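Every protein chain of the complex appears in place save one, which is left out.
Now for subunit A:
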Amino acid sequence: MTIDGLAARLRGFLKPEQVLTDRQQLRTYECDGLTHYRVVPAVVVLPRTAQECADTVRACAEAGVPFVARGSGTGLSGGALPHADGALIVTSQLRAIREVAPQDERAVVEPGVINLQVSRAAAPHGYYYAPDPSSQQICSIGGNVAENSGGAHCLKYGFTTNHVTGVEIVTPDGDLVRLGGRAPDTPGYDLLGAFVGSEGTLGIATEVTVRLVRLPETVRTLLAAFPGTDQAGAATSAIIAAGVVPAAVEMMDALAIEAAEAAVHCGYPGGAGAVLIVELDGPRAEVEAQFAAVEAFCREHGAFEIRIAADDAERALFWKGRKSAFAAVGRISPDYIVQDGVIPRTALPRVLTRIAELAHEHGVRVANVFHAGDGNLHPLVLFDETVPGQAERAEAVSGAILDICVEHGGSITGEHGVGVDKAKHLPSMYSAADLDTMQLVRCAFDPRGLSNPGKIFPTPRLCGEVPGRHKGTHPLHQPGIAEVF
């Protein structure tokens, strides 16, 4: 079926304003947060109910048209990059918080609901939604589920996957299926666990049940200034080695601090080669005892100034510098690449040295922002596109940083996802057999590869037989099929 045919069919059950085919309107959706990849979709669909979403997917499946789901479009790996010959299914009309159930420590929300709105809705009851990606003021829960989003506080509280207990999804066939639920430990395979973080390649979430966490009694935050990243890293190691599990440990290097000062005037201590933000939360007596220890570790490892947030306003100021860091580098560089890699935390000094050497060799600057507690690096590679060759050199440095992460036993992405941007890097982490095995799951959900094709996996797997053909019986004794394609 042609796109025109599909659009006509969609208009049969959707209102005209829910099916966009006008080129100018389509261009609004040509990229997500990773703006250097741009593809104009063939059709944009804005379902208002789960059923409309399912009917849309079914229509795509029957027409053999690929589809891509998009929430707020804040992703940084091109996970919601449209398909030129496909449908872009946008969840922005699915914005209802269906239920806040503090007595069950759950909330039930539609996928287009903004992350921070869940916490706001839960706050009057004394609860919040823990995963807090930096984009939490605009990113959607559906997108968080697709990307398994993290955030500054996942060191203690975990990622989206640890905070979603159930989803209703549209399968790539167009069926509505529930995975998990309000109670824990649903019997059967943990398909929910496989779905969260699958970057839209296994279907589209139409309802999400999340865990709500009790708002902590006490939050204490300090900002410590160090001569350099080595000392700040050593302080972090000492804190972790002492058995403290902070809610967050964030580090910025001199260049990142410079950018943040230029952008938001956060007033960090002058002359710092690195700052550390350490936050503890929990029962008052517990936090007070550990906070004193954290302060001592920072001094012991060379902190020349320590500020302790006196109130929420001061805490917000500490965080303002950190949370604005990505955008802030725009003040000191015309162009930049945001990288996302993970290393074992203890490798931090070696890896930072390597990154600095690499930047020097290629004549670009790298500002470093990390979730230091869990070894998640966000190097910001600065360049000027108008200088011939700089963009290519920046790209080379950015890619080499991922190789360094893998060499040190880490990962090519801690929270931004693989998407379209890092598919080519995935084989540096996993063997062909590993990737083949992951794609068995894809074949079970989406044998025709229509759901967000071209993302995550550099080479799609041919799924062979249509699943379900052997239902109930196993062709055990059929000769010659021990090898499965």
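To be clear about the criterion, a contact is a pair of C-beta atoms (placed from the backbone, for glycine too) under 8 Å apart; a residue touches a chain by one contact, two chains touch by 3 or more; residues count from 1.
Here, contacts and distances are computed from a predicted model.
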- prompt: So which of "Na(+)/H(+) antiporter subunit B", "FAD-linked oxidase", "Serine/threonine-protein kinase RsbT" or "Heme exporter protein D" is the UniProt name of the chain that got left out?
  reply: "FAD-linked oxidase"
Query: Of A:Gly33, A:Gly414 or A:Gly449, which one is in contact with the hidden chain?
result: A:Gly414
Message: Of the residues A:Leu46, A:Ala61, A:Val170 or A:Leu191, I need the one that contacts the missing chain.
response: A:Leu191
Message: Using the touch definition from the top, which of A:Thr56, A:Gln117 or A:Thr161 touches the missing chain?
response: A:Thr161
Statement: Had the left-out chain been drawn, it would touch subunit A at residues 101, 103-106, 126, 147-148, 150, 154, 158-159, 161-162, 171, 177-179, 181-194, 196-198, 214, 216-217, 237, 240-241, 243-245, 282-290, 342-346, 371, 374-376, 409-418, 422, 426, 429-431, 433-438, 440-445, 456, 463, 467-468, 470-472, 474-477, 481-484
